[in-house]
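Every protein chain of the complex appears in place save one, which is left out.
== chain A ==
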Amino acid sequence: MLGLFIAQVLNGLLDGTYYLLIALGLSLIFSLGGIINLAHGAFFAIGAYLALVITPYAGFFGALILVPLIVAGLGMLTERLLFTRFYRIDPLYSLLLTFGLAMVIEQGLRWIFGASPQSYNMPDVLRGQVFLGDFIYSRYRIFLIAVAALAVAGLWVLLNRTSFGRIVRAGVQNPEIVGALGISLRPYLSVVAGIAIGLAGLAGVLLSPIYTVHPAMGAEIITLAFVVVVIGGLGSFWGVIIAAVLVGLTKGVLVAVGLSSWSTAAIYLLMFLVLLVRPRGLLGERILRFE
């Protein structure tokens, strides 16, 4: 019984990874441009559908590389055409914009591919299970977690160890000073939106072999991703990671002890408690211009 409990805790820890890629992107777009991207889940769905289209030609691993790049391109385009008009005005407008965009994308997918869910399989090499003593785990999920961890590590290096990252972080705190130094933030905003939305696309490819590919899949995942961002604290890299782990753990443990019907409610309760004690989230930074 103890073995099972430990297995559940481990699984819960890993479970958080699935929202992590989406939550990190959400947090990134918000902290730099102040835009709450409700269409983030829709880009996740685009990623999954693109995987469906590209896999027959390039295989799963080809799709794993191509799809995030294409989705990132779409993200940069979206930033250029739409987001730029909303950086300086009330966030309510960008909420409406991205909410509308999410619906347009979802209906677009329904229009092109039909409402019926599509079948998508994992590659044969990743099929099967791994046994670690009493703990059984899917080989595919270990691969998924490894890819996600790699992407997150890459993002961390980019933001913390490169000149690109230094300007982005300075832009988050004080865009005026960055401007005064003669650096235009606009290309940085585009690239950051591209990376953030590309991560959602990557999540789309990674999750389509184990979830159902259907037009509303983005709406399905976005709420939980938001909860993760809110718990972790908007703009905080590590906060989002800790929150993702906490959310996965809460779910896993409640299922393990037989309270599965509470597993979703408990996550919102967790958010409520965190906000009660720390209104900015666990590691939320004080961002002057949003105060």
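Throughout what follows, contacts are C-beta pairs under 8 Å (C-beta built on N, C-alpha and C of every residue); 3 or more make two chains touch, one makes a residue touch a chain; residues count from 1.
What we mean here is this: contacts and distances are computed from a predicted model.
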Mind telling me which option in "Spore germination protein", "Cysteine desulfurase NifS", "ABC transporter substrate-binding protein" or "Glutamyl-tRNA(Gln) amidotransferase subunit A" is what UniProt lists for the chain we can't see?
-> "ABC transporter substrate-binding protein"
Out of A:R80, A:R110, A:R169 or A:R278, which is the one that touches the chain we can't see?
-> A:R110
Just name the one of A:N121, A:N160 or A:N174 that touches the chain not displayed here.
-> A:N121
Absent-chain interface as seen on chain A, which is shown | 4, 7-8, 11-12, 15, 18, 110, 114-122, 127-129, 136-138, 140-141, 209-216, 220-221, 223-224, 251-252, 255-256, 258, 260-261, 263-265
